[in-house]
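Presenting chain A:
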Amino acid sequence: MITEGKKAIWSEYQKEIADDKFFYVRSCIRQNFFPGSEVAFLRIMRDVLKKDVYEHPCHTTCSGIGYHGDVVPVETAMTVVARQFALMTEAGYTNYVPSCITSFGLYTEILDTWHHFPEVEGKVREQLKKATGREFKIPGNLAHASDVIYKFRKEIAAKAKYKLVNKNTGEPLKVVDHIGCHYAKMFPSKGVGGAEYPYVLTGMVEEWGGQIVDYPERRHCCGFGFRQYLVQANRGFSVACSKEKFESMEPFKPDMIITNCPGCPMFLDRWQYVINEMEGKKYGQNGEGIPVFTYEEVAGLVLGYDPWDLGLQMHQTDCEPVLDKIGIEYAPADKYKLDVKTPSSKSHNLISV
Partner candidate 1 sequence: MQFDPFVIPFNIGLYFILFYVVFRCVIWFRGLSRPDKLRLQRGFFGNAFVLSLKEIFLESLLHKKILKTNIRLGYMHMSLAFGWFLLIFFGTIEADIFGTKHLNAPYKAIFFRYFNPEHGRMGFEAAYGFLMDLILAFILSGLILAISKRFYSRVVGMKKTTKLKLSDKIALTSLWLIFPSRLLAESFTSGTYGNGSFLTGTLGSWLASFLPAQQMAYPFWLLYSLSLGTFFVLLPVTRYMHIPAELFLIFMRNCGIKTGDKSGTYTEVQTYSCSSCGICIDACQLNFSAGITNIQPAYLMKAIRNNDDVSEIANNCLLCGRCDQKCPVGIELSPIRMIQRRVGDNENVFTNIYKGYFRKRLHNIPEKSNGQLSYNFLPVTDPEKVDVLYFAGCMTHLTPSIKNSMVKILDASGVKYKFIDEQGGVCCGRPLMLAGMDKEARELINYNSQLFWKSGAHTLVTSCPICYKVFKESYYLGVEVLHHSQFIKSQIEEGSLKMNFLRKKVVYHTPCDLGRGSGVYDEPRFVLKHVSRLEKSKFDDENSLCCGGSLANLKLSSGKKYKIAQDTAAELTKGNPEILATACPLCKKTLSSATETRVADISEIVAEALIVTSVKRNINKQVSSIRELANI
Partner candidate 2 sequence: MSKHVVVIGAGVAGLEAAGRLSKAGFYVSLLEKEVKTGGHLNDWYKLFPDRRNSSEVKHYLDKLTLNDGIKILSGTTIEKFSKRKSHFSIITDKGNEIIADAVVVATGFDLFKSARKEEYGYGIYDNVITSAELEGMFRNDKIALCNGKIPGAIGIVHCVGSRDEKVGNLYCSKLCCVTAVKQAIEICEHLPESKVFCFYMDMRMGGAHYEELYREAQEKWGVNFIRGKVSEAGETINNRLVIKVEDTLAGRPLKMELDMLVLMAGMEMSDGGKKIAGISGLNTGENRFFSAADPHYGSNISNIKGVFYAGTCTAPMNITETISHARAAVSEVMDYLKDVN
């Protein structure tokens, strides 16, 4: 591996990410999968980085899940997206930050379509106006939430309580990064580091003390693939996809996986359990699975948030091995307690946003 070569590519794929005043839109599925993540994002942005992040109570799905699941036509998706933009415009924001990778991909795709076919944009404006009476402006800056964390990775590092380092050996943790397919594969220039060697998560991990593992199947889909998972008959393909990734990363003995997409951590996490149930195979060390995290969870951990506060108890593959390696303090007994006294005084924020 020639690191200089990668750095050259990373330097070519840099994108503009706004500094403040973000209009944040949520993912439709993440709150079920890993409910702590989006909350942690807001908390880090507002409390740690002191940024203005606005969430509109009326925002909806972007309909990307339906679009990629072949049930929502593109014109419909465009109109839904236009409404989201209208909400942003009305709130007086221009920096649009979606939480979901598929949303980010869809927004990018739609903006690019409108750029090349202004008549489509015109039609959508007309439809939105007719249907809701709303009007919108094109966002001044579109960045995925992970782009934003990437941008502030150094600030987070500066305030970090923990590093992604094995406290016993002093060696950096080996981290597999998995980028959602819709992040940059469709529009490599819109992702930090491009599509082949994305830097967005690598940048965070390296900044926070970890070491990235480059394994052959890093480009491979997590197995969600929308149609693959959503149709039960196809789920065998979904698991097979994840399995191929695990088999490919296994020789590198990774300590953890970090992801930036709603679906990926879900499938990389749950399918490890399913594969173990079906075939009795685990891919981590010491007979464990490989813990899977969202980037918000990892940011939260290094900033010293309580693991159960971040919702790590929702993971099917136990995350304790990583917590132990880093030396994060946690109360095992509190893992599944509903009424938890969190060490953070502002814990109420987590629920009330």
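Here is how the candidates were picked: all candidates are chains of the complex that A comes from, given by their letters.
Things worth noting here:
Throughout what follows, a contact is a pair of C-beta atoms (placed from the backbone, for glycine too) under 8 Å apart; a residue touches a chain by one contact, two chains touch by 3 or more; residues count from 1.
As the structure is a computational prediction, the values presented were derived from the model and not from experiment.
Taking any copy into account, the candidate from 1 or 2 that touches chain A in the complex is 2. Within the complex formed with candidate 2, the chain A residues making contact are 1-2, 4-6, 8-9, 194-197, 214-219, 248, 251-252.
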